[in-house]
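For this depiction, one protein chain was excluded, whereas all remaining protein chains were kept in their positions.
Naming follows writing order (A, B, C, D and E), and every chain is counted from residue 1.
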């Protein structure tokens, strides 16, 4: 696939520690609107992750191996700088709760201050996945609970 | 323009009584992602409107007369039924406040209950227009105030 | 059943215009905690109802005809005054959204100001029913839409 | 008292239908910061009031008869236009709930759009009065309930 | 007291670091609805506590020493797993703010995903205690402030 000027390219940034059925729901809703949807895994040195970066990348690659429009990328700089590098004019974000909305709205406006060409497009996940977060998955996982409802099968085996 | 099966068709439903710079901001952000964006004016007999339907239609037509992707339509049935008629798989909505988010989330999930094929895509308006609503425009207008910041120039002359 | 002093009696007040699967979810969660759960239909002269009072009463009676703990009652006075009459020390309310929470919290504290002996107990409905409201059911119904997901079967036939 | 250029003049607009202990709490907190605090009663023809304007004016005058800084005024135009007339550079508003905050923030920004010289100053009422609203007082009053906790004694006798 | 199948058993989980008048208000409202109310102190190794576990247990035991329905328990596993062990079908939680509501709603739905038999019952504290949190008590305590309004007398002497 050649990247051309007319392509609609979007970035879905996050930690994906781990990727959940909530994330997948958002990706599935967003992907038909774009030519390429980059899943951008931010490498944040100050934040401790439960699952190693390699694993997080491979899970996402595996899950979307049959969808050539979904690509995985890692980054250490600002999200708007990554957008410039990959020619993404859209940032994709999911909204579940009021806190999400407040945080995402602030982020979207600040991103637009830093780069006027970037728009954020918001989606809500399937209702049954609305209470899932990576934080909760990690908490259940660390307490030895059953995370099979929350994450794709691939992560459990 | 022939409507084909592969086209991405969206509906932006509302009363547009009147259309504001906030609406226009949402339309401008949404339109590049779709092949057709219908502006759907709901005709609701129980709701009293300040500006007659004819005027509301013409304003929108005039504003977007150079953008063939934007079309105006009126409807009396359920929004999801209109979507079926016009082959729209997407509903476009703007989010300004928490109440917006709460209301729109409820609506989006109920629309999906009524028609599983419809997704709602959310945008936020340009920051400077985030406090505009048709309700406030009508209120200022009826008190003889100056609405020129809130609506396109066309509506004032 | 004789009403005794030790009985835990609760009131679930509302318009129930019409009763929805959301209401039923709340009732089913609340009823095991009480000896009697009154469903109190407020008769409010200033509020227009879509379904006649008689119908609303009968639907609820029919739905819970096998549960002797659930009783239907209508009232015109303040909710706290009805509580005194029926010896209810608890008010049951459902919480779906932030607006619900804000409104219910205000109401609960004002009810406690009016009658210090009354506590409000809150439940959340089953997740799949969280976006249901009587308002939305009436809206779909009046537009000729399909309300079968939202209300018990009894109301449709 | 002569109104001079250096005076800090504020307007506290509302319906005051009726004035509550919540309003009085806000006025008592705001008044030390200003030289004149106008209580502005909006006369809105489309809104039905429970208590006649004359009564609402007299109650406030009586309550603050010993405080020469508090003045009552009625108005039919936009709030920002009244501010210009009375030389008020400040609007005073109370915040109880999230809806209050959302509504007041929107209003404050729109007022500033209409008149750049006007700032809104926000106060929270004494905690015990945080759940009081004129709406709730009217509701209790119309159902024959006891409003003595909610309003100043003067209104009851 | 023999635990029988028909008993209504609830769990009120938390850190109680320290127990506040807000917690006590919730417990007093919840306890009449249940036969046993376990106060479950989660031992979380990653979370630093100000007051040692032993102290937190003893305070609660002391405060409710005359109420045989209130029992203290500590646990390290998932809350839903503790519920299974102690046969609790109800989780009790207090709601003060919007963040509480958002967090508790998410938790309640996730707990129900993990164990379909568990319902969460929500209470609001007495209004005068609505702004109390253990976090704020710890902050005042560490700055040498007076916490006597926020916690039971027992903790101060």
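Here is the rule we use: a contact is a pair of C-beta atoms (placed from the backbone, for glycine too) under 8 Å apart; a residue touches a chain by one contact, two chains touch by 3 or more.
What you are looking at is a predicted structure, and each value in this text was computed from that prediction instead of being measured.
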In the full complex, displayed partners of the excluded chain: A, B, D, E
Selected from A:67, A:113 or A:135 as touching the chain missing from the view: A:113
Chain not shown: contacting residue from D:11, D:41, D:78 or D:108: D:108
Where the unshown chain meets chain B, residue by residue: 98, 127-128, 130-131
Where the missing chain touches chain A, by residue: 77-78, 80-81, 98-99, 102, 105-106, 109-110, 113-114
Hidden partner interface residues of chain E, rising order: 97-99, 131-133, 136, 140, 143-146, 149-150
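Here is the rule we use: only the chains that are shown with their structure count from here on.
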Pair in C-D, A-B or C-E that repeats B-C, with over half of contact pairs matching by residue number: C-D
Inter-chain centre distance, chain D versus chain E - centres from mean C-alpha coordinates, in Å: 41
Chain A-chain E separation of Cα centroids, rounded to whole Å: 35
Chain A, residues touching no fewer than two other chains: 98, 127, 131
Complete list of chain pairs which touch one another: A-B, A-C, A-E, B-C, B-D, C-D, C-E, D-E
